[in-house]
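The complex appears here without one of its protein chains, the remainder shown in place.
And then chain A:
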Amino acid sequence: MPTYRYVFFDLRGKGEIVRLCFHAAGVKFEDVRLDHDSWPENVRGREASPFGQLPYLEIDGKKFAQSIAIAQYIAREYGLYGDNSLENLSIDGVVGLTIDYFTRWARATYGPEDAKRRAELQAKVYSEDLPKFLQQLEELLIENKTGYFVGNKLTLADLKVYTTLENSFQEFPDMYTKYPQVLAHRKKVGSQPGIAAYLSSRKPTPV
């Protein structure tokens, strides 16, 4: 097995999905967490990141960037990507949905410079984009029937949805009562062997 060293901020954000994949697969990796406030000074020299970005994954010393690319690689290598090309396609479809939502949330949260505009945009995301997204997820789960998004076992799609919804689940738990399949899915993913242990020891972070 290759030696894996994963470098990201000490946050969940867009990097958490890779950590979840490693833990779900039961694959050892070095989980390097850098201080966000020291960015980018703390990624000079040894920690120099490809294209000046985080996260990156070192595979036997070679560095690769882009969280989604990395997550798809780990999923592919370690049985989290479905059983055939059409399942890969379905999984990537769900991942794409989560990215669309995450992008809107990130634009609202980190885009505007003034607090008022930020609050306006965030309110819009939470009142419009989030319910629409949750409804889509609910329908996908109902259609697939297994409690997972694709096939009948845990895949990258399940983990990506899980991490994408963490912030809103903490902030608006009541909203989730309208989406019982999504709620059940959260419990199901959270109780998977490698994931449960990781979540119980994971330090809480703001995002």
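Throughout what follows, a contact is a pair of C-beta atoms (placed from the backbone, for glycine too) under 8 Å apart; a residue touches a chain by one contact, two chains touch by 3 or more; residues count from 1.
In this section, contacts and distances are computed from a predicted model.
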| item | value |
| --- | --- |
| Omitted chain, identified by the protein name its UniProt record gives, among "Glutathione S-transferase", "AP-2 complex subunit alpha", "Large ribosomal subunit protein mL46" or "BHLH domain-containing protein" | "Glutathione S-transferase" |
| Selected from A:L11, A:V27 or A:I68 as touching the chain missing from the view | A:I68 |
| Candidate in contact with the missing chain, chosen from A:A48, A:L86, A:A184 or A:A197 | A:L86 |
| Of A:G26, A:P40 or A:G96, the residue in touch with the unshown chain | A:G96 |
| Where the unshown chain meets chain A, residue by residue | 50-52, 59, 64-70, 72-73, 76-77, 85-86, 88-93, 95-97, 99, 103, 107, 111, 136 |
